Structures are given as C-alpha cells and as structure tokens.
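Only a single protein chain was left out; the remaining protein chains are all shown in position.
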C-alpha cells in the first residue's frame, strides 16, 4: 500500500531525513516549507515520490492549497509530520510581542491548520498518523527562551488533546521530545571540531518516527523522547 | 510594608477572592479586566485600597497605561497574578483559527505583556512575586479543548521559563494547577443542587496564593496543585 | 484546638524546624528517630508539648508502641510527617542488595507503618494530614544513586496512591519535593564558606508544611516543590 505523507517544515536536517525514510518505506511525500529553494533540491533527489510545496503554514489559504496539491499528485493524506518550529531565543525581558506571537503561530497555529486538513482525509479513509516534533523545552520551560518554551509547550498540549479526541477515531497522534542538537549539514559545516557523539543523527530520529507510523493500533505511543547516549539530562 | 498588587483578569470568582485576600493582608490592588462593570463594584467594596482598571490585556498600549495608573495610585508593582484565561472548548475538528489564536493570546500574550510591565518594577525594587493561574489542562491536554489546552500549556511553559530567568533576580514565579470547578457566584446560582464538596472555595485558593507571596526566598515553590478533597484525579 | 502530630525521622535540621513550628502553632508533637540522643535534647527544648520516642520505624512493633506512647501523652494523632530517609549514594554497579533494600525499607516501608497507625486515628476522628518529604530524586532518577532514587520514587507513588484512597475520607496526603540542600547545623559547621543563598532554610520549609496542614479541604495540594531562589533547575 502506498501511503501519502506531508512533512510540514522541511529543511536539510531532520525534515530531509524524514522524507528520505518515508519514500524508502514506500510513501509519496509532500514537502512543505516557506522557501522553495531547498524543497526543489530535495524533491529532485527523491524523484516522482516527492512534491515540493512552498507554503506559509500560518496562512489558511496557502495550507489548503498545499494539501490540495498533494492530494492531486498522490491522493488523500495518511501521514502528517508537524515539524515546523519558530524559535525565539529571548527571555521575558527582551522578547517583543511580535516575536512571541510568531513563535506560537509558526509552531502551534501552523500545526493546527495542517492537522485540520490532514484529519479530514484520515477520517474519510482508514485513519492515519500525525507526529509532532517536540523538544526538551516542551516539557521543561527554558530560562531565556520564553517564546520557544511557550510554543513548544502549546504544541505538546495540542498533541495530547488531539490524541484523546482522535485516537478512538483511528488517528494516531504522537509527540517526540528531541533532547539535544541534531547533526544537520549546517552543524557539520559550522562546528567541524564538535563531539559527534553529542548530536542526534537525523536518520536515526527518522527511524523512530517511522516506528510510530508502523505501530499497531492496539499499542500506540503518545510520547517518546530521543537523545544521544552521551547526553546529560 | 504596603505592597502593590495587580490582578489581571478579575471576575466575581477567584479574582475577587484574591483581591479581598490581598487587601486584607495589607496590599493595594489594581484590578484588571476587559469590562468595567464588575471591576467598579468590587473596587467600591474594597475602598481606597483597590483601583478598577478596565484593560484589554492583549493590547500593549492598554497594558502600559493600566500599569501606569496603578503606579500613580499605589506605587511600583510588587505582586502580579496572571489570571486571565480565554477558553475555547472545541476540538481540532471544530475550532476556528481565530478562536485558537484568541485563546492563546488572552492567556499567554496577555500574561507576557503584564509580566514585562511588572518585572520592570520588581527589578528596580526588592523583587516580587508573579503567580500564574493554571488548570489541569496545563499538564494534561484535554480532548475536545485544543485551544484551551494549547493556551494553558503555553502559560505553564512561560512560567517555568520565567522562573529560571528571574528567580536568581529575586522574582518568585509560580504556577498553580487548579484541578476542579471553582464555586463562583454564577455556579452557585446556576447549579443550586450541586455537591458543594466537589467545588473549590475561591477564598481557600486565595490562601494558597498568599502563601506563595509570603514564602521566604530560600524555599520558593514553582508549582502546586489544588483540588477538592473529594475530587477524583 | 490542640492537634497531635508525629514527625517520623527527626534530626537537627528540617525535623527540628518542623517540631518547633508545629509546637508554635499549638500542636503537641511526638518525635520519632532511631537514636535517642538528639530527640531528648529537642524534647527538652520544646518542653511539655513534645515527647521523644526513640523508634526503629521499620519495625512494626516499635512503630505501634511509639504511636501508643504518643496517644497516651497527647491523644489521637492528627498530623503525620513521613520524613525518614535512608539514602544510599551508590550506582547500580556499586550498590549491594542490602543497601538497596535498606534504602527502600527506611523510606517506604517505614512510611507505610507510620501511616497505617496514623490513619486509624484520623479516620476515627475528624480526618488529618500526612506529609511526605520528597526530593528531586523522587521525580528525576539520579545517576549514581539508584537506591535513593528507587526509595524516593516509591514514596512518591505511595503518597499519590494514599491521596486518592484517603482524600475522600478527609485525610489530606501531600508530597513535598525539596530541591536543594537544607541548611542544617552540620552543613553550617562543615561548610563555613558556602553560599548561604544556595541552601534551603529549614524554618522556611516548615512554613510550607504548616500551610499544607492549614489548607481548607476544598483546595488541597498533593504536591509542591521548594528550592532556593538561586537554584538552577
């Protein structure tokens, strides 16, 4: 069975690893991000099984059009990864209202819009899976990062609310707490002397996302954490 | 020592009990709410120690003006209760983007603006106390209440972030998880046959808020929960 | 109303502060500890309102006799603090089975025995309050302290179980997470150059325990945390 997935918030790190993994497992994947540049490059790499959909996920009309494009290409959506994140690394004393609201909008309101589109398809079909990318700041508010903490907590609250609303309808909602830095290309370039063991391999993270997709509905996970073996926590 | 308090989000339930308790303990209190009607009534009851300040706390200019009015009347702010809450009791499938964003704005963005005003005063003085009113939906996302869950989780993340940022500066940030219904006048009126034991007495809640204000800085609480003795949880 | 309290696990730090606070608030207090030396000294200081009861709280007969002595002196027990703690600061690779079991017995089995005695009195009377002293290691297992972590987690599980069983019967069960070092006489002596701000004042902790005792049953706290304002967490 070919499944259709949407990954909202694709960059060259975890988003790309998720796309590659999902295609390798037989999915067709819609790639959402604000900017088209990297999306096109990744879609070229992945070939016919991927579609680049430049989309501002905080704009309801753009989200609707993006999902429509995916449906036209691949059919109704079975899998959604809410992966976009608008981090603002300021504390209470420094953050502007605008930066605070943008952080919450990108993470939470964007996930709301994408989930509403996806859930319609899933309820009309055989259910589906929605995975939220979380962070340590979703379970432990970080000093000096009030917008990021508020946004990540909000997303975790949404995931729990949706799991309770939609689980009995056959939609698996999960939240992944990523505890540590991900080894993206930009990390590799900017920190050549880093301790590699201290970073999460995005391909390894993608394996756990895929496990969530594959779980039998008699034993679904709402939340799991992921961290490098050397991470202090 | 007379302390100045602001209670943001005052209605005839817990907000009024907090105001009465704070005045009884020697505070002068600024009462914030969107609508003036009840504020004036409560301010009349409390006399010279209270000031009604009709304020839309999601509007930065209104918040600034409100705090200025309190400072003019009573001096710099020592205590802030972020008590406003914009609940939307809809699930993912029913909520509009507008209702979702309003919930987050009233609870989270409003608390951000009020906290920024208050923290300025506290840092210039001898520190202070900021208490957030939370709910069970701040620690456990509720099915069918995605906006409320997102907003309450966001507020808890803010409280934790602020506690870590501001604690060492002498500002005590606390988050109270209220687990159950509060016995407000409207509850008393609309549910005359209720089991009274199943509701929290707002005066009893106010005692615990005041305890947070009075805690010595060598032993501050970040979070406590409150529920009626008969509550199942 | 004079209330009778038992503090199980009294030393010159928090145990002594609790005893002083409870007596100051009008309680008569039974002081339990394995060794008699300090108990006698503290009982002498507190006068007629305190009774030294040297007791091995892991021994059922000793616990029964100890509670009987308190009842004879002061009447049925209204308040119990389960404060004893058998810490073993070894990791998995170093701990012996004996040390592991002793840690769990002192903290958990001792609290079970004391609680069973106290609850009988409370159910026959007007209810009561049972407070457990917890630690950060009750909510976050500490590397290199497997016995202490197991014991403190176990105690927290007991407290939650008891709160759910006994709350509707009018018994308030609470668990206090103490996050940081307490400024005991031995700390003062052994670490004269310490940063005092980094330690919890035991008298300040005792104020919060007393607040738990005084809470109205319409708004009981199951858990609160306490830490110095400068503590990183």
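Read from first to last, the chains carry the letters A, B and C; within each, the first residue is number 1.
The rule we apply is simple: contacts are C-beta pairs under 8 Å (C-beta built on N, C-alpha and C of every residue); 3 or more make two chains touch, one makes a residue touch a chain.
None of the values given here were measured: they were computed from a predicted structure.
> Need the list of shown chains touched by the one chain that isn't shown.
Its contacts among the visible chains are A, C.
> Thinking of the whole complex, not just what is shown, which of C:18, C:150 or C:219 touches the missing chain?
Final answer for the missing-chain contact: C:150.
> So which bits of chain A touch the chain we can't see?
These residues touch the chain not displayed: 164, 167-168, 170, 172, 183, 197, 199-201, 203-205, 207-208, 211, 214-233.
> Going by the touch rule given at the top, which residues of chain C touch the chain that is not shown?
Where chain C meets the chain not shown: residues 60, 91-93, 95, 97, 100-101, 104-105, 108-109, 112-113, 115-116, 119, 137-138, 140-146, 149-166.
FYI, only the chains that are shown with their structure count from here on.
> Which chain has its C-alpha centroid farthest away from the centroid of chain C?
It is A whose centre lies farthest from that of chain C.
> So, what's the distance in Å between the C-alpha centres of chain B and chain A?
Measuring from centre to centre gives 33 Å for this pair.
> Could you please state the distance in Å, as a whole number, between where the Cα atoms of chain A are centred and where those of chain C are centred?
Using C-alpha averages as centres, the distance is 45 Å.
> So which stretches of chain A touch two or more other chains?
Residues of chain A never touch two or more of the other chains.
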